[in-house]
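As you look at this complex, bear in mind that one protein chain is not there, while each of the others sits in place.
Each chain carries a letter (A, B and C) given by its place in the written order, and its residues are counted from 1.
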């Protein structure tokens, strides 16, 4: 069991899942400490740095990786435990971006209207206080929001010889943009290619559900992961596990299809863990489930189906108790 | 200030918002104690009572009312504080229903596939223990879920001379099916017609977010409301307030349009309460907001934009402090 | 067999389907000659008449009627043959309207962007030449488009005690806004209430598929219909028949649900007319079908499934040959 530390040089940053050579090799049980840049590649540092001017397409939303995971083969599941996500700087940044976001017309929900004004917000991050300070730009309002670091983009190479932009969330993971990807969570991803090819980036100091303006409080991070390969167990859509919940992820448009994907997966998962017949599991999920929204701005929207473990009758541990083992490995519940 | 108690006879139940004569008159400050039937009109009491057989269209989802609110005129807002929601029986019922629900094709998401099996689940409600007991139908699994009573359907008459089925949620309220409509919440509804014409029904002992199977744990209730008219203040889409949060409701298909409606309304509301300029309010909602889902099964889907009051910089009280007054009137926070 | 002529006074115009008393009674076989106002009630007559200023909500999209059809009962089908649609004036009018239309954010696809400029276009109608002349407003371009008169809004009272705005298309008909509703077409509508309560209005000199800007070339008309009741034959969604085609109408959001509704209905209809088994009918419709779009701007979008009769193997005549009889009654194919 090794600890691998990786800090990409600027020209090593990746902009796709798939289609890239690995930057390092890891094995089951390894701890991976990765520096991730923010979604703007660190180029937006103040109000004058308008993203559409300082960034150049497609060099947005860089990820660190991919990491080749020894012994990971198509048909396996990669368990990735998020042990810690530490902001790398004492500031974060957000913005509007022309024709991107949930409350504007976009390249795809296309209208003839001009875009909203492009503007940058800079937040102060106080790790000791656990706060992210919002400053209004047009007035002198400020307010402290809870610091809640998360990884926006994490995934493996897709199957079918595809390479997908890091802006896109889909069944391979990618730009999931859900606050549930916080420290203490284990992410399960189906492996599509030899070596899995894990990569991650796009940390947020926090984001609201849906990431309405299209941009979270974007930060560079040092993120510590523990990796395990679960042999011979496939996973179709990403799944999450915390100490208290299991969650299935759906990525699609329209948003109800993300709901459908996540909840069909959850009905099956609950059936597998409890032995409930399909319609019984459907009924239980219908009454016990939560449906936290990830993003409503990316090329696919992300929505999760979540069930508290305490509300499942006599469940087996998911993936053979993987989460508990990784959690312990990471130092146990805090 | 009066307490009006109303228990509808079976043939007094209403199946539309609008197009009905009032069953009683109330005034600002009145307490209204209403018996509501369950969505099946109490006709589904066991596994043999398949809803599609024992219920007859359009006699589904009955509401009690409408109540004529003195002095309520178009352009005003009706504040409705949910003081308590008490299950009327020690059981509740859920079901699948042919071609209705989120994880099946439906009359509108139409496919050539046969419907899922229609089946009924009966839940035990233990008010003292605060539990709703799920019993699987095909196996002997059981589990206790937290009792979390809510009102599924509450609204006023729509404008434009319309009368809408009680199955439909829209800007007039109606079948919102959100767990946020629990005791302690104040609902704000725009008044569209002389007298507002408030009605409610469709209690749930609990439901999951999205109400995946199309049916909550359906119960009859005794629900106690306190009513106030806020003169000269319009409300476009329903809004909710609790001790800790403000929430805007959007109802639409596809689900992202419900998100857009709710969040555009919330951006405006936050601006009004704080004095933040529009894009600053957009930014704050984007990082601080929650987006709880109501239903993903009704003719319109329901999704809320929620912001914790503590995360707003120097806010005024919403609607002039109405929630706090009604809360106190109802006996204060519990 | 009578000819009933009806020209509404201004205060007789209706703004809902359902919830209104009949303006006249008709019987099977009657010819109904109806004057219809344009969607603006005739109030928009030039560039200075901005609809949002000269019209007042909800007094938009008036219909003439309802007509009580003797002997029409729930479970029957009303056949309405469009014998002729004659523009009542030598001009028509179109406009943008704030936050309405396919290429703008709207009340439901809500964004924070300001609306597009509201503007009026006046068209010259030359019935002899069969043209509608477009005049650009910012330049001196003009072009003659083919005159193609159609009825935008036609329907019966909905079921379930509902009354629906005339802006809305749904299973009762209403604001279908499809160019297929031209002279020579027979429309089949399911009857939901005693007397059916037929009404119509919202003529267009022509419109593009989707009615992108939300407004056709709006005209008052004199429209001649022939009415027949088909006893004991239900119709779930509106259907159309011409000399060459049969068409099923779907109304929904998102647009793919309108596609699904229309095509599921068509698969069933083709099966009924030919004796093809369901999947065989699905296959044939998949290769032979057309899918003309009606509107992509109204509260529900409208899309049709169409199949040429010549591409059906050994079909029976639809509805017992009703279209051919009504066509002959109207003077036969032209």
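We take it that contacts are C-beta pairs under 8 Å (C-beta built on N, C-alpha and C of every residue); 3 or more make two chains touch, one makes a residue touch a chain.
Bear in mind that the values here come from a model prediction, so they are computed numbers and not experimental data.
Across the entire complex, contacts from the unshown chain go to A, B, C. Here the missing chain is touched by one residue of C:81, C:164, C:239 or C:260, and it is C:260.
Touching the chain that is not shown, out of C:32, C:63, C:230 or C:284: C:284 (per the contact rule at the top). Residue C:119 is the one among C:45, C:119 or C:329 that touches the chain missing from this view. Only one of the listed residues, B:26, B:103, B:151 or B:181, touches the absent chain: B:103. For chain B, the list of residues touching the undisplayed chain reads 103-105, 109-116, 254. Within the complete assembly, residues 15-16, 18-19, 57-58, 107-112, 159-165, 250, 252-254, 257, 260-261, 264-265, 267, 278-279, 282 of chain A touch the chain that is not shown.
Seen across the whole complex, the unshown chain contacts chain C at 94, 96, 101-103, 116-117, 119, 121, 132, 134, 136-139, 141-143, 145, 206-217, 253-256, 259-260, 263-264, 267, 274-277, 279-280, 282-291, 293, 296, 301, 311-314.
To be clear about the criterion, only the chains that are shown with their structure count from here on.
As a whole-number value, the distance joining the C-alpha centres of chain B and chain C reads 34 Å. Among the residues of chain B, those touching two or more other chains are numbered 253-254, 260, 264, 267, 279, 282.
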